[in-house]
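Sharing a structure here in structure tokens format.
A single protein chain has been omitted from the complex, and every remaining protein chain is retained in its original position.
Let's look at subunit A:
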Amino acid sequence: MSAGNMHIKLKVWRQSNTNKGGFEDYSLDGVSPDMSFLEMFDVLNEQLIEAGTEPVAFDHDCREGICGACSMYINGRPHGPLRGVTTCQLHMRSFNDGDTIVVEPWRAEAFPVIKDLVVDRDAFDRVIAAGGFISVNTGNAQDANSLPIPKEAADDAFSAAACIGCGACVAACKNASAMLFVSAKISQLALLPQGQAERSIRAEKMVAQMDAEGFGACTNTGACSAECPKEISMVNIARMNREYIGAKISSTAV
């Protein structure tokens, strides 16, 4: 590791049951460019504990960019300045010595703040529970190779399925829309032959749940896709709209 000689100033959102929220200023010395952004927060927290102050709460788990837990809004961008990178994979070499970095939680009505930088993303789970699946009980499957799937369809489904459910799309959107997240799941399953049986009802139910959760509408700005750490494409939103309209025309259900 190169010598830890960066000096960083932080403005961090602090909020709790007893504190409605506001920015606190912190100053950190000895930051190494090889440190990850979250490791920089670990150092901050050690420093706060040392000083008898409560450490900053933030969500994180795998620290390798795949679990989707980390969720910091850094200098006005979810997951910070790099394209296609989660906060946990962001390193301090992406910042300059002496920088002031502003860190906030995801901001959306559907994602209430629990504490500091931690938000409640249960709404995503409920949207999946509404229809983001193929109804196949264990034990009913045919041989996997009895259903050839063109490589292109499998690859496109995989690209949509790469979504990590972090919520950056919602945080990036001026309307706090969840269209990119919802469309990624609808697309994945609509592209595969296994998903055809429930194709219409899935689109209807997931969109209905998305609306019920209080996410905003989509105005095709594209911030969601630009900020998505997995670079999920806007094409999915177009496909979801097609799926939804198609479903609604013949709908008897929702």
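Miscellaneous remarks
By definition in this document, a contact is a pair of C-beta atoms (placed from the backbone, for glycine too) under 8 Å apart; a residue touches a chain by one contact, two chains touch by 3 or more; residues count from 1.
One rule holds in what follows: contacts and distances are computed from a predicted model.
The unshown chain of the complex is recorded in UniProt as "succinate dehydrogenase", chosen from "sn-glycerol-3-phosphate ABC transporter ATP-binding protein UgpC", "succinate dehydrogenase", "Heme exporter protein D" or "Molybdopterin-dependent oxidoreductase". Remark: the residues of subunit A touching the chain excluded from display are 1, 4, 16-17, 32, 34-36, 38-39, 42-43, 46, 48-49, 52-55, 57, 59-69, 84-85, 89, 91, 93, 114-115, 118, 120-122, 124-125, 128-145, 147-151, 154-155, 157-158, 161-162, 164-165, 188-189, 192, 194-195.
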